[in-house]
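Dumping the structure here so I can ask a few things about it.
Heads up, this is only part of the complex; the chains shown haven't been moved.
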Amino acid sequence: MSALSHIDENGRAAMVDVSAKGETARSATARGLVTMKPEVLALVAAGGLPKGDVLATARIAGIMAAKRVDTLIPLCHGLPISFVGIDFALDAGAGTVTITATAKTTAKTGVEMEALTAASIAALTIYDMAKAADKGIVISDLRLLAKSGGKSGDWTAP
Amino acid sequence: MSALSHIDENGRAAMVDVSAKGETARSATARGLVTMKPEVLALVAAGGLPKGDVLATARIAGIMAAKRVDTLIPLCHGLPISFVGIDFALDAGAGTVTITATAKTTAKTGVEMEALTAASIAALTIYDMAKAADKGIVISDLRLLAKSGGKSGDWTAP
């Protein structure tokens, strides 16, 4: 028996069959971290104050990616996403942007991958826009913070 | 003057105009880390030995994502990708999969984002296929290892 939900008894990849599951309201929140030189973060932040364009661009990229998760992650189901929101918190001293992404749906399966993908693509967009100023940017700590809805119920990261 | 290449003098997002640049052979290699409970990694590895499907699926997802970077990262240029390869190294004790992704092109601009996106989507695919067994999986240490080609020449992470 396999504990990996996408692997069938013969070890082959398969979508989980959710045909018989009911639709419930679901939510998931994920977090990721982008770390760069503090002087580069200052440029992101300064650019951010008058026009917001680095973070605004990253937000849009993350939201759009969340709506396309089923075309990116092979075994994910397409879900009717009812909300995606992305927040950024900057730590000037540490040179970090903390990205928090939340996705919601009413569906037969959860939206964890949508929240994680939104955070991930937002992080990559920040990386792309800052990489000319810092080749050593690192994306880290991408994880699920909380989820609600579905048979397994609510969960919050310990 | 801005040191962020995608922000113009008015703080607005813009694609970098590469019209006048010459095409050169370029390569980039990126790395990312997926950390899960060692007993879950054992399932991935065991599934991996006879059929290879978790890692085979993640490899395909990463390769396909690398070819779509310009539709995911708003200001990236579309490039004629000549190669994408993804390798996985498993550490049974630490519960980690180290993903190494390489992308190549002959183009006016570099393929760092393609390598990073390949690693990122491969990591998210592993996450998706293992998440039913471990809600605490973390993706980290996503960074550029090396790049070659272009005006700025070769670079290797220190």
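Think of it as A and B in the order they're written, each chain with its own count starting at 1.
Basically, contacts are C-beta pairs under 8 Å (C-beta built on N, C-alpha and C of every residue); 3 or more make two chains touch, one makes a residue touch a chain.
Values in this document were obtained by computation on a predicted structure and should not be read as measured data.
Shown chains number 2; the total number of identical copies in the complete complex of this file is 6.
Following the convention adopted for this analysis, only the chains that are shown with their structure count from here on.
To fit its Cα atoms onto chain B, chain A must turn through 180 degrees, a value rounded to the nearest 5. Averaged C-alpha coordinates put the centre of chain A at 16 Å from the centre of chain B. Those residues of chain A lying in contact with chain B across their complex are 2-7, 10-13, 32, 40, 43-44, 47, 50-51, 53-54, 56-57, 60-61, 64-65, 72-76, 112-113, 116-117, 120-121, 123-125, 127-133, 135-144, 147, 155, 157-158.
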